[in-house]
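Removed: one protein chain of the complex. Kept in place: all other protein chains.
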Amino acid sequence: MSDLTHAEDIKKHVRVYISVFVALGVLTIVTVGVAYLELPIVPALIVALTIATAKGTLVALYFMHLISEEKVIRWLVGMSLGLLLTMFVLLTIYYYDQGGGILAGF
Amino acid sequence: MADHVSAVDGHNGRDDHHHESFWRRYVFSTDHKVIGIQYGITALLFLLFGFTLMMLMRWQLAYPGEPLPFIGNLFSDETMPGGVMLPEFYNQLGAMHGTIMVFLGVVPLAVGAFGNYIVPLQIGAPDMAFPKLNMASYWCYFAGGVVMLSSFFVPAGAAKAGWTSYTPLASIETMGQTMWLFGMILLITSSLLGAVNFLTTIIQLRADGMTFMRMPFFVWAQFITSFLLLLAFPPLEAASVLQLMDRLLDTSFFMPSGLIISGEVADAAGGGSPLLWQHLFWFLAHPEVYVLILPAMGIVTEIIANNTRKPIWGYKVLVYAIVFLGFMSFIVWAHHMFITGMGTVMSTFFQTTTMIISIPSVIILTALFITLWGGSIRFTTPMLFALGFLPMFGIGGLTGLPLGLAPTDIPLHDTYYVIGHFHYVVAPGSILALLGGVYYWFPKVTGKQMNDVLGKIHFWGTIICMNFIFFPMFIQGMAGVSRRLYDGGQIYEHAQGVLYLNEVMSIAAWLLFVFQIPFIVNLVMSIARGKKANDNVWEATTLEWAAAPSPPVPHGNFQKLPRVYRGPYEYSHPNYQADYWPQHATPEEQREPAGV
Partner (left out) sequence: MNIPYTVTARPDTGVYNAKVGVWLFLASEVMLFGGLFSAYIFLRIGAPEWPGTILGHQYARASDILNVPLATLNTMVLIASSVTMVMSWASLAMNRFDRYRLYMGATIGLGFVFLVIKAFEYGSKFEHHLLPAEHNFMGIYFTLTGLHALHVIGGIIVNSYFWGPGARMWKTDPKRFTNRIEVAGLYWHFVDLVWIFLFPTIYLL
């Protein structure tokens, strides 16, 4: 169901929006806090990306209504993300397979 | 509800009380049919222009260093002093020939013209989902074309680092390259807006009863093509922005450290990667070649079904094949980069995916061939073009196989073999199909018929000349003649034995132009005083023929939006007397089977 017209439904959703906002605020503080720990790159990367993914998921599911969206939209989102990840993975493997060597720059 | 009851505002069908000005009606129209024609005319003109660039190049290749009589004197001293082509000008012609043919010619014709005009009609829609966006797409394309053409007139001329604009050469090129980048951004924007429109239209505006599996294969082809455009173009847009920054703001995205240019170390921060450009470029450019071929396959399918009076063999298989092809096209790009020092894991991966992607193409070609078996073949002019496409695409596809495997690609990369391969798929491949599409749909668009004799002369002349141009390229390539050589290979001792072919190919190219004259004359004559065509001259089943007049109703296409009851290729159905059963004919109109 994607057409929200009933006022009561909306009021429920407003409560969700506020909760998500609070969660996003907390996660932002956490991610900055972790950065101050100055972890080595691999754990830092994993933590930062996990938190960012969590935040992004909240925005997508609740602000962008993906949680109640139709199949056609969800398929589209899934395919785009799949392609994006494929592009990242292939480029990274390409670099190392070419002899890009050790994790340079970190 | 008021949303979709009638296609036209209740006024008796024809919208003849419209007070639109000339500009709103013919220039800034939001009607997909007008926009389709705009794309068509512009694209055909660009194809002609791109062809002219090549005909100039072929003089230099056939007779290196010799002045071009008469025409040569029209050029400036910066390009052809004394009628002799300078290498810098040759490179401009080469880069712009590729760019114009691909981005200003074939794709706008295949997608912008045919797609725009035919898709809403074939799915039973009154127009595209976003008519104003459609108009914006056309004018964006037009603007991109203006920028590209203007680049010839800036100091040092147009882009000359190939249509592939490899860095770091492109990064240090003259102003024409900057204009190429801006032009590309405009063209990419046009394609993206168009893709959004096509996909939304096909998903949302199919008529009642027009399920996905009842869509003509042409619509499926445009559907997948639009996905490719939507998802593959943006990385090239990103890369173009990065190259613009390298050129205008002195960044080093693609500038490696310590690069030496003309004996001096380049004044750049360095740390960049020329390979990064190649990755981002080919991430688009490989799906782009499927954008070039898929609409052509769609057109050929329509024409073959109609002219064999049989359903297409294996419609479901065709659909699965084209969907699979679309997915695979995103993960084969590095087969253009086998010689960049790729590691063995990646090389294996890309060779494998490239071999796999040839399978759906073969399936599609096979299904079309099998369709011919036992058909009542009508050798109409469009059918000649469609039939010609099949073996030509076969040659193009087969010659791609050695390029897709690294060991054989290594000696063939950047030789004339590659040029022969991709021209076979695009020229006697796509372009042949697109020309067939013009002959096929001309009566629908104009309500008039084209001359058959001129059409047949055009066909035979074109296909024969194309083979004489592109086949020798395989021979030259295997002999080791590199591409993009200003002197056509003269400098190589190992190439001397095949250099005579340069003149053969050039003469064939000029003859090819001569054979386009009957086509141009035919178009003009037929539009001016062609014989009137009835609404369904080809007796076709699909909605654009069976349910809409020729030409279709100006705003709304149909007198009444059709409802669909069957698949797109119900020819020679045992339960129906006529040998074609339109998609929208109601079941009650079923008549006695023939022979009872």
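In this document, chain identifiers A and B correspond to the written order of the chains, with residue numbering beginning at 1 in each.
We adopt the following convention: a residue touches a chain if its C-beta (ideal position, glycine included) is under 8 Å from a C-beta of that chain, and two chains touch if they have at least 3 such contacts.
Worth saying up front: this structure is predicted, and the values here are computed from it rather than measured.
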**Fill in**
Missing-chain contact among B:230, B:406 or B:454 belongs to B:230
**Prompt:** Any idea which of B:261, B:276 or B:372 touches the chain not displayed?
**Reply:** B:276
**Message:** Need a quick check: the contact residues on subunit B for the chain that isn't drawn.
**Reply:** 1-4, 6-9, 15, 125-127, 129-131, 133, 192, 195-197, 199-200, 203-205, 230-239, 241-242, 245, 249-253, 268-269, 271-273, 276, 279-280, 283, 555-556
**Fill in**
For subunit A, residues touching the missing partner are 1-5, 7, 10-11, 13-14, 17-18, 20-21, 24-25, 28, 31-32, 35, 38, 41, 44-45, 48-49, 51-52, 55-56, 59-60, 63-64, 70-73, 76-77, 79-81, 83-84, 87-88, 91-92, 95-96, 100, 103-106
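Here is the rule we use: only the chains that are shown with their structure count from here on.
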**Intercentroid distance (Cα basis), subunit B paired with subunit A, Å** = 37
**Request:** Sort out for me which residues of subunit B touch subunit A in the complex.
**Result:** 203, 231, 235, 279, 283, 330-331, 334, 340-346, 349
**Complete:** subunit B partner, complex, touching residues on subunit A are 72, 80, 83, 86-87, 90-91, 93-94, 96-99
